[in-house]
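Note that one protein chain is taken out, while the other chains of the complex remain in position.
On to chain A.
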Amino acid sequence: MNASLLNPFTVTHPTAVQTSLVSGASFARFDPTGKFVAAGRSDGSAAIWDLDTRAVIRWCEGHVKAVTSVDWSRNSRYVLTSSKDWNVIIWDLASPVDPPQRYNTIRFDAPVVSAYFHPRNSRIVLALLSTGEAYVVDSRKEHRARVELCETLSEDDDDERARSIMTTARFDPSGRHVFVGTSTGNVLVFNSRTKIMVARHRIAGAGSMKSLEFAKVGRRFATNSSDRTIRQFILPTYPSPIMGAECAVLETELEPTHRFNDPINKVSWHAMCYSPDGEWLAGGAADPATHKIYIWDISNDGQFATALDGGREPLIDIHWHPGASRLASTTNQGSVLIWHCPSPERWGAFAGGFEEADENVMYEEGESEFDIENEVELAMRKKLQEDEAVDILGGVDDLVDHKMNGVAGDPGDEDLEWADDEPDDDWQGWRLKVIMVDDDDAY
């Protein structure tokens, strides 16, 4: 809403470190509002940072081994942490206590590598175990289930080809499908409702898949794989499975639209992520001696834009802010660097009615600029101008309380209806309570 005042510049990727949060973290994730950062630590806790005050506001302490991933529900009420101690814990931040109340604990029989909420309903969780199996856990009353996602092997070659190990699993932004990367360089696509595999994409030369990222707008996704290359693909469309019918698995080879790598140092990538508008892609280089973030300009045919240097502490993770040109990158010493796009101080802003010009401009006199006008007429004109109606309430969505995000996609879209059934209580208007901290000089 303040874009015109706050962001008068055209560069929209971050360029400088604004602040460093010393948190012992191994990775950090912005919440969907961009006000908080959740930092997972190797001691089994996760810290929720408030970016307004740059202070930890909640400690989620519940795991006994390292936290491997965190995810936020769509309105930030629930936070999920997965850990090497075989558990996934869902925390309810609406509880006015620290540590926050556990909403649910999901136990597996192997260390959990990553876990994600379904984008439309936080009661559905996708978890990937270190044994290479992926599960969709549904804790809604009517749908309670834990289903393993099983690769469907084609009849002809199932003998010689063992089931491959799943190395990464994500929901796509609509939540209709689960994308799974495997150790053999395949991307498998499952329908999240039926848990049936709908497609297998072979990606030539990729090696083992390390991670998958989706752009929020535009149907694109990127893969990071063991051949030190980030590939960007156009997201194919898949037909919704028809009830009862045995659907064929779509077997295709996907051709990347772009390949991103560092041709000189040949670094591999720890993480990558899209900017919220999908115009930039950032890659965190796995360089043992430097902290480098590469930024590519997707809107400009994937041209390399810049490499940001974050100092000496090597980078292990990056994440892009959900709505602004900010990045969070984590160093191996546990600091979370928040990058921003600084705007130079404009001293002209201190003078009323004063505008700075970049260079000298010839003054051009307006047609009637120095004419003497009848004051009565001026007053009349001003009065007329002031008759224009103003709207002091509209234009802000958060003035309206959306109890539920009941805006379904197309009615009749079975996959979305399935996800919206038994909605969670993660409604938009909830507020995080401020918990007063008693420190030194408190009363």
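Definition applied: contacts are C-beta pairs under 8 Å (C-beta built on N, C-alpha and C of every residue); 3 or more make two chains touch, one makes a residue touch a chain; residues count from 1.
Here is the rule we go by: contacts and distances are computed from a predicted model.
Candidate names were "WD40-repeat-containing domain protein", "Actin-related protein 2/3 complex subunit 5", "LON peptidase N-terminal domain and RING finger 1" or "peptide chain release factor N(5)-glutamine methyltransferase", and the UniProt protein name of the unshown chain is "WD40-repeat-containing domain protein". Within the set A:I264, A:A289, A:V361 or A:M436, the residue that contacts the chain not displayed is A:M436. Of the candidate positions A:D109, A:E142, A:E364 or A:E386, contact with the unshown chain belongs to A:E386.
On the side of chain A, touch with the chain left out of the figure occurs at residues 1-2, 4-6, 35, 50, 52-55, 57, 342-343, 345-346, 349-354, 379, 382-383, 386-396, 398-399, 431-437, 439, 441-443.
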